[in-house]
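I have placed the structure first, in the form of structure tokens, so that the comments after it can refer back to it.
Note that this complex is displayed minus one protein chain, with the remaining chains in position.
By written order: A, B and C. Residues from 1 in each chain.
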Amino acid sequence: MTEPSSADLAEVKAAASAPAREVTRQGMWGHGSGDTSGYGGIVRSFERFPRADRPYGSYFDEIVDRLHGLLPGMDLEHVVVAHDELTIFVPKADLLDVLTACRDDALLRFEVCVSVSGVHFPDMVGEELHAVYHLLSITHNRRLRLQVTCADADSHIPSSVSVYPMTDWHERETYDMFGIIFDGHPALTRILMPDDWDGFPQRKDYPLGGIPVEYKGAVVPPPDQRRSYS
Amino acid sequence: MNAYVPILGLMALAALFLGVSIFASVHIGPDRYNKAKYDTYECGIEPTPQPTGGGRFPVKYYITAMLFIVFDIEIVFLYPWAVAFNQLGVFAFFEMLMFVATVIIAYIYVVRRGGLTWE
Amino acid sequence: MGIEDKLPSGVLLTTVEGVIGWLRQASFWPATMGLACCAIEMMAFGAPRFDAGRWGQEVFRASPRQADLLIVSGRVSQKMAPVIRQVYDQMPNPKWVISMGACASSGGMFNNYAIVQGCDHIVPVDVYLPGCPPRPDMLIDAMFKLRKGDVAHYPIGPDRIAADEAAEQAALVAPSTLEMKGLMR
Partner (left out) sequence: MTDESVGTVYVAQGGDWDEIVRAQADRGDETIVINMGPQHPSTHGVLRLILEMDGETVTSLRPGIGFLHTGIEKNMEYRTFSQGSTFVTRMDYVAPIFNEVAYCLAVEKLLDMKVPERADVLRVLFMELNRIASHLVAVGTGGMEIGALTMMTIGFREREMILDFFEAVCGTRMNHAYVRPGGVSIDLPDDGLPRLKGVIDWLHKHLWEYGAFCNENPIFKGRMKGVATLDLTQCMVYGASGPVLRAAGFPWDLRKAQPYCGYETYDFDVITWDTNDAYGRFRIRLAEMSESLKIVEQCYDRLEETTGQPVMVEDPKYAWPAQLTVGADGQGNSNEHIKHIMGESMEALIHHFKTVTEGFRVPAGQAYAAIESPKGELGCHVVSDGGTRPYRVHMRDPGFNHLQAAPAMCEGAMISDVVVAVASLDPVLGGVDR
């Protein structure tokens, strides 16, 4: 990974501010595919991580207020409440402070970071790679999800192994599968793929790698090249 | 004489079994050379190359092996006595005690000099 | 090579071959190569209900040195492929391979980057066993087919050398499944 030049970083900063979360979808057929059923005319647009407004409900307000109190200068505005789960978007520079606060503060007390997993959104320019931290508070019997985004060009996120040692392998797997480099991780190497594997398999731009199944003249293409109705 | 016939029979049988199995495996088995077949087996992983002749290994293993052989042979000598000690009477018992005593002295020497401590 | 070369390649040889084939099939020991879900069915195959011990198979040899049958039970990942080849190589001849389950035979439902599409890319397979996972009694049936067919009549001495060459020629001549055209049947 060559060090991204300062120009890329500046351009990434500019793109990050643009709200790239508006997604519009056209219907499957129509526009040039010869289908005249008009089904192609349906246009659906939704915002990917809609910001929730203030009274979040159940214990979510408590957590957000507590975090604001503990870390006043931090930009924790982007809060998503859906399916009675709380997700807070944390800028990657402040991740370690938020995690330490979540673990050490008596009112929050998230003792267990259950898992760290990556998600790749190629169309969200400037924040293509998301690392999702699921926290569990055993004392208060609560769950919280922290989401950290980083651009594809500068895919560095501070490693949380110093705060939650259990995320050691989870971060190695997220690196192995998505290429997110966790700075400060004790031994960031591949964990699932063979050590000399190139490319990060679970990114959306990595092909599924299936082979066409042939038998006596019939060829069935691999799953990602078959007709799909997404 | 007849007491020894079963023993001889047993030895002959053992020799026969030994001969047949070696002869069969050499001549009947299809031997196909394969470099990996002669590598050491490391649960499926290519073995780390060892220096020729097995390289130097810590002396503790050698010492432990030697001590084991000494005390193992001692037990072998006890077996015949243990099998028939009531026929052999009290004299054999004391004789065995003296034999065991001499080995105990060697054992105490080894323990005092730290032969059995691993570190 | 041995006494068989001097003897006429007639009665004696077949009887010796028959006896040795019978001995081999009576103690046909599999190596534990348990990979995924099929490994659990392989353990059930060794457990009391489907008891493979009734035909001399109760001992799952841990080290390949003492095994004559390699049951590749489960999906073979790219990282595991060299290990399977190494274990196969370290098994003494004569050895046979059962590819147990759809994933071992053809990559099964995991047609992706991580799975070797069929363990015959790595080791020569004698019996392909369908099923996901195959029931233990299907594994017993596969083992019976292998025993009755190859193991019982495994040639020895000059016959074996002749049989090897014939097999090699047949393999070179046989069309690969890619070129087989025609109906799906």
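Here is the rule we go by: a residue touches a chain if its C-beta (ideal position, glycine included) is under 8 Å from a C-beta of that chain, and two chains touch if they have at least 3 such contacts.
Just so it is clear, the model here is predicted, and its values are computed rather than measured.
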- Message: One chain isn't displayed here. Which of the visible ones does it touch?
- Response: A, B, C
- Query: Looking at the whole complex, which of A:107, A:153, A:192 or A:213 touches the chain that is not displayed?
  - Reply: A:192
- Message: From the list A:57, A:184, A:199 or A:223, pick the residue that touches the absent chain.
- Response: A:223
- Query: Of the listed residues A:114, A:153 or A:213, which contacts the missing chain in the full complex?
  - Reply: A:114
- Item | From A:25, A:51, A:68 or A:216, residue that would touch the chain that is not displayed | A:25
- Message: For chain A, which positions touch the chain that isn't shown here?
- Response: 23, 25, 44, 46, 48, 82-83, 85, 87, 111-115, 117, 119-120, 132, 134, 136, 138, 141, 143, 145, 164-166, 168-170, 173, 190-194, 201-202, 208-209, 223-224, 226, 228-230
- For the chain that got dropped from the picture, name the residues of chain B it touches. 42-45, 48, 56-61, 113-115, 118-119
- Kindly note down the residues of chain C that lie in touch with the hidden chain. 31-37, 39-41, 43-44, 47-49, 60, 62, 64, 74-75, 77, 79-80, 83, 87, 109-115, 132-133, 135
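In the analysis below, only the chains that are shown with their structure count from here on.
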- Of all the chains, which has the CA centre nearest the overall CA centre? C
- Where the CA atoms of chain B average out and where those of chain C average out, how many Å apart are those spots? 37
- chain A to chain C, mean C-alpha position gap in Å, rounds to 45
- Item | Euclidean distance of C-alpha centroids - chain A vs chain B, Å | 62
- Could you list which residues of chain A touch at least two other chains? none
- So in the complex, which bits of chain B are touching chain C? 24, 26-32, 34, 36-37, 39, 41, 43-46
- Message: Please output the residues of chain A touching chain C within their complex, sorted ascending.
- Response: 193-194, 197, 201, 206-211, 213-218, 222-223
- Note on the structure: In their shared complex, chain A is touched by residues of chain C numbered 78-79, 106-107, 111-114, 117, 177-178, 180-185
